[in-house]
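The complex appears here without one of its protein chains, the remainder shown in place.
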Amino acid sequence: MSANRALVARPRWLQRYRVNWPGLAVIAAGIALWELYSRTLGAHFDSIASATQTFQALKWLLFEGPLLAQLLHTLIVSLIGWLVASTLGFAMGLAIGIWRPVWMYTMASIEVLRSIPSISFVSIALLIFGFSLQTELVIVIYVSQWPVLLGTAGGIRSTPGGLLEVARSFRLSRSATIFKVILPAALPNIIVGFRLSLTLSISLAVVAEMVGNPAGLGFGIVFSQQAVQPAQAFAYLLVIGLLGWGMNFILVTVIGRVFRGYGPLV
Amino acid sequence: MGFGLVLWQIFASPDVPYFPPPIEWLRALAALWTSGKLVPAVVVTLSDFAGALALSIVIGSVLGILLGRSKLLDRLFGPALEFGRTMPAGAMVPVAVLIMGYTSSMTLAVVVLTSFWPILLNTRSGAQRISQDRLDTARVLRLSWWETQYKILLPSVLPSIQLGTRTAAPVTLIIVLLVEILTQVSGIGREIAMQQSMFRSAPVYGLVALTGVMGLIVNWLISWAGHLTRKYDPSAANGSEQ
Partner (left out) sequence: MTDSSGESALAFRCRALSVDLGVGEARRRIIEDLDLEVPRRQFLCILGESGVGKTTLLRVFGGLVDATADSVLELNGERVVGPPQGAVFVFQNYAASLLPWRTARRNVELGLEATTSKAARQQRVTAALRQVDLADHADDYPWQLSGGMQQRVQLARALAVEPDLLLMDEPFGALDAMTRENLQVELRRIQQTSGATVIFITHDVDEAVFLADRIIVLKGKPASIGIDVMSRLPAERDQVRTKESPEYLELRHRVYEAVSRRSGGGKE
């Protein structure tokens, strides 16, 4: 029955640390193809940098150029933004999820607000705060609090009825029910919110740097595009991709360690 | 929400440029309409959105089925996909502009590369979860390979595709607007960016509200489409309502 399916799915988290060599080989082959293409068919396009050119540009940017400082800027802004957004989103999600009246009065507004494409707020933030760090932080925080808010509120409200009955049968107090049953049950949803939020905060930090705050990796990539330096633009793209992937990887690993007991749930 | 807007209208002072009252938004939108800028911008944004979403659905579901049904392919492309899916869309725009110029195929490429992920991932897990019994049924009934694909496999993953599309549609709209704001070539995103660079706050708020209405309509359309598949597989569509 359903218990069997859980047993089959279980070992996945154990496999997390196994290195997927064929998969890495595909990436290596992709890089080789890219190099081959840019040296042969693509050679007459000025706008395409080869893999080696990109790595050279990366080396230059890293040791002589502004890359390290920009990386640090983006990293710090997105981390701070993520932490603030997670705290805010969690607090609001908790209030909405636990108190029925709050849910009833806010849900319509939330439904409308989150339908407004988050990116539109970039312009409003720019209008109010101008080209500044504030703009960047406001954008990052506003956009990346949504997944945590929705994950927390939704997770709390979808606590399995069976668990709530157990809490009632054992006469758990209201606070014990919240801390021992409802929040742990909502945790997988909340964690998904944290992950989405982290990805968004990096993404939005880069966007904000492209249009609203001349600093960080986003500014770097726009600058190299406007200076028609494809190798540098490619290098920035690579770094931004690695940043997003790396942060996500770290978060997933930490979550896997901390919430080991959830096993197949997280 | 409506209450908040009314309060805003009453208390917003026309002298402070940052928070224009909602009536001003509508006036600004009307002015844009009569100047003939609004309609073409909406058309461009909507058609880019529709095209990109359609392409994302096709690419995402085909790749998702392939990866979900073949362990080998999944293993081969797993790490590359893992990397690709965390790539921020904004960062791709400058590189795409370098390679393809300020063209609508560039917009399409960036948008599709960002928004097909939810469809791919949902379809992949849907295809992985098809019960062996259902596939064995096809073998017992001696269905041909082709019949198995479109009578068993496709209907089985359809709810997953729909679920992925639900997530992907708002993302698609966001990325279309993002590309328009970044490149300032056409569409509503361009209008927003232009008005903002001229510090005209009322049109900015009006256009943002307009994108909100578009977002709402997209959400409604998607949940309406959801009923179509929920009819025959009520369990499948409930997974990620939030």
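As written, the chains take the letters A and B, and residue 1 is the first residue of each chain.
Keep this in mind: a residue touches a chain if its C-beta (ideal position, glycine included) is under 8 Å from a C-beta of that chain, and two chains touch if they have at least 3 such contacts.
From a predicted model like this one, the values you see are computed outputs, not experimental measurements.
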**Fill in**
Displayed chains in contact with the omitted chain are A
**Asked** Just one of A:His44, A:Arg171 or A:Arg257 touches the chain that is missing; which is it?
**Response** A:Arg171
**Request:** Write down which of A:Leu94, A:Ile156, A:Leu187 or A:Ile221 is the residue touching the left-out chain.
**Result:** A:Leu187
**Item:** Contact footprint on chain A, counting only the chain that is left out
**Value:** 1-3, 6-7, 10, 160, 162-163, 165-166, 168-173, 176, 180-181, 184-185, 187, 259, 261-265
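In this section, only the chains that are shown with their structure count from here on.
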**Asked** Using the average of all C-alpha atoms in each chain as its centre, how far is it in Å between chain A and chain B?
**Response** 17
**Asked** Touching chain A in the complex: which residues of chain B?
**Response** 1, 4, 18, 75-80, 82-84, 86-95, 97-99, 170, 173-175, 177-178, 181-182, 189, 192-193, 195-196, 199, 201, 204-205, 207-209, 211-212, 214-216, 218-219, 241-242
**Message:** Under the definition above, what is the set of chain A residues touching chain B in their complex?
**Reply:** 20, 22-24, 26-27, 30, 45, 47-48, 108-109, 112-113, 115-124, 126-128, 150-151, 153-154, 189, 199, 202-204, 206-207, 210-211, 217-218, 221-222, 224-225, 228, 230, 233-234, 236-237, 240-241, 244-245, 248
